[in-house]
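Below is a structure I'd like to ask you about.
Only a single protein chain was left out; the remaining protein chains are all shown in position.
Just so it is clear, A, B and C label the chains in written order, and each chain counts residues from 1 on its own.
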Amino acid sequence: MADSGPAVNNGPMGEIRLAEVTEKVIDAPTMERLVEDDRAGAIVSFSGNVRDHDHGRSVATLDYEGHPSAEAVLAEVAKEIEGRFDVIALAVSHRVGPIPIGEAALVAAVATAHRGEAFAACQALVDLVKEKLPVWKHQVFSDGTDEWVNCA
Amino acid sequence: MADSGPAVNNGPMGEIRLAEVTEKVIDAPTMERLVEDDRAGAIVSFSGNVRDHDHGRSVATLDYEGHPSAEAVLAEVAKEIEGRFDVIALAVSHRVGPIPIGEAALVAAVATAHRGEAFAACQALVDLVKEKLPVWKHQVFSDGTDEWVNCA
Amino acid sequence: MHLFAAARAAVGEPMVTVEAGTLGSVLDSVASRYSDFARVRPQCSYLLDEVSCTDPSTPVGDGSRVDVLPPFAGG
Partner (left out) sequence: MHLFAAARAAVGEPMVTVEAGTLGSVLDSVASRYSDFARVRPQCSYLLDEVSCTDPSTPVGDGSRVDVLPPFAGG
């Protein structure tokens, strides 16, 4: 799956409608539309955006690197969340490569019947992506220094 | 404020960028764009949509009625959430009048520096709207019967 | 007295005029005229001249406005 583009399903329930790692811009409204469903009473979406500051330092440029297995791991993560919660539909996308300030690195959208489940499932999805996805973030600061985030 | 249209502010921080009760279609992407900010690392949005079923019964049409004070109450609710959480920007809109199935009755978007705060603030905002907003929901079912939701 | 949503539906009117007295007495007066109102009444909250009011002994003067609010169901 890592090399064959987005994994899109159109099954009847608990659908994972997208689980992709992409070098393209992620459009949050498109992700939300993907999970729309007449049965859904609640859609919660998360957009993790690249910030101009990190720990008080000004960020000039930012790059994400993904392991070749990243998209397969993302599909597993999506499946785990779909199994843990009453999900009607789910879509998740992680961007890699250089990302301009203000643009999204990660977008997740979850549709459920009731709102509590949508918040819980979307937050658990984002947490699990952060924990499991083999992706790395490289920041170059305005003073020219750089760092690999989470690497002491 | 209830009769003078949307309450839009453009202050520097903890901004309530929209708190409105409207008869128009709410566009979730527009709400999310309203809270975009280079300082924001996370945007969480909620869309509460009108469903085609409620408690196993098929819903034909649906109407929301708002008290004249609803928009003023919504502004207070937004302010309370902005005071309770580290909010960079917030937007919330509740629709009244007839709403077609699948369209949003309530959309809330919250931008914060970190993701945990965005989920917590958005969920608290939606919960507080549900608790405090003087708005009523009238459902007509496919069999012709009707009900005022939450009214025994 | 201004009635909203289920309270308006029970009474059949968005507004009724009632003699001054207390919050309890004006509600009793509406309930005696509109039998369906009794069913909705225990669930409602009230605004007296735009301020929340829960005590039935609160005086309601001539020209005062009472809003009858059934349980909210927004979102």
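Observations on the model:
As a convention for this text, a contact is a pair of C-beta atoms (placed from the backbone, for glycine too) under 8 Å apart; a residue touches a chain by one contact, two chains touch by 3 or more.
Please read all numbers here as calculations on a predicted model, not as lab measurements.
Here is the thing to keep in mind: the chain we left out touches A in the whole complex.
Among A:G14, A:P29, A:G102 or A:P134, the one in contact with the hidden chain is A:P134. In the full complex, the hidden chain is touched by chain A at residues 48, 64-65, 67, 69, 94, 105-106, 126, 129-138, 148-152.
Note that in this section only the chains that are shown with their structure count from here on.
Put simply, the C-alpha centre of chain B and that of chain C have 27 angstrom between them. Here the spacing of chain A and chain B, counted between their Cα centres, is 24 Å.
Among the residues of chain B, those touching two or more other chains are numbered 48, 126.
In chain C, 75 are the positions where the chain touches two or more neighbouring chains simultaneously.
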